[in-house]
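Pasting a structure here, questions to come.
Yeah, one chain of the complex is gone here, protein chain that is, but the others are all in their spots.
By written order: A and B. Residues from 1 in each chain.
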Amino acid sequence: MTTMSTGAVLVLGGARSGKSRFAEGLVLGTGLSRHYLATGRAWDDEMQARIDKHREDRGPLWNTIEEPLDIVSTLEVIDGPANVVLVDCLTLWVTNLMMDEGRDLRAEFERLKAHAATARARIVFVSNEVGLGIVPENRMAREFRDHAGRLHQMIAEVANEVYFVAAGLPLKMKG
Amino acid sequence: MTTMSTGAVLVLGGARSGKSRFAEGLVLGTGLSRHYLATGRAWDDEMQARIDKHREDRGPLWNTIEEPLDIVSTLEVIDGPANVVLVDCLTLWVTNLMMDEGRDLRAEFERLKAHAATARARIVFVSNEVGLGIVPENRMAREFRDHAGRLHQMIAEVANEVYFVAAGLPLKMKG
Partner (left out) sequence: MTTMSTGAVLVLGGARSGKSRFAEGLVLGTGLSRHYLATGRAWDDEMQARIDKHREDRGPLWNTIEEPLDIVSTLEVIDGPANVVLVDCLTLWVTNLMMDEGRDLRAEFERLKAHAATARARIVFVSNEVGLGIVPENRMAREFRDHAGRLHQMIAEVANEVYFVAAGLPLKMKG
């Protein structure tokens, strides 16, 4: 088990790479009061069932918060040295911001970066690396991966640790 | 030349990353009796020509076996301490299983994992990492990358060594 240092951590990985499970292990290792900030939205019953299943798997020792958009405000409310927060995941947050007309994504990213740099709670951010395939033909998909890539760079800059997870195995990129 | 330890090895990489060549080097380094388990199917003459060319390139010291589906049964037949097997590749196996109606992929994966954990022959599994691009719009493609990601985690768990290959260069993730 890798032990998590103080400050923010970024866990990047592909689809079904085991990144969330690795991030959960980091959270458990802290011994702090656990909060799970889910950015995913239940679009249908199947998605809701999956979310419920994940919550059940994590067990009763987690405080689960669902917030698709205003995650910085949520993080501010639970910011304290006795807390650890798992934010799962940043890429869904980016998607939600893009769907919510009129959002200034740069400003949102800066606000999250500023919070991550100074938070008293420990925060583990999980996110999908999506920029290692062919350039998507769809314009929205291209914009999405540009936003995601920029956000990863910003959070990695202030994070104390950054991991890249593949096949369930973490590779330490920073820290 | 990296020397291969005992047990199973997983070599992950992208398209044209040099993963198969790296895996072949691991096999040659063992000095054991070489078996090549090809999971790819020749759909047309062009594909058949490519398979024949690869076989010729490997030379006569390899025993080549073509098995698109029941690779565990094949591995059981050639399981012995004097043998080393290159399985090329797991992602094609997943594709073949998905095309073969009625297969229980979870059960197939568990069976392969159990074999890999206890095999007396050395086995080098080659597979494509496919989860680092944008979420595919095609449902089958999404299911495929979910299956592939899960299988990679399962094999990595029991493998003694795991490599990620890019630009022909191996990065050791485990071992």
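Note that a residue touches a chain if its C-beta (ideal position, glycine included) is under 8 Å from a C-beta of that chain, and two chains touch if they have at least 3 such contacts.
Just so it is clear, the model here is predicted, and its values are computed rather than measured.
*Asks:* Among B:Leu75, B:Val130 or B:Leu151, which one touches the chain that has been omitted from the display?
*Replies:* Here the residue in touch with the unshown chain is B:Val130.
*Asks:* Residues on subunit A that touch the omitted chain in the whole complex?
*Replies:* Within subunit A, the residues that touch the unshown chain are 10, 12, 14, 129-135, 137, 145-146, 148-150, 152-153, 155-157, 162, 164, 171, 173-174.
*Asks:* Go through subunit B and note every residue touching the omitted chain.
*Replies:* On the side of subunit B, residues 13-18, 129-134, 136, 138, 141, 144-145, 166-169, 171 touch the unshown chain.
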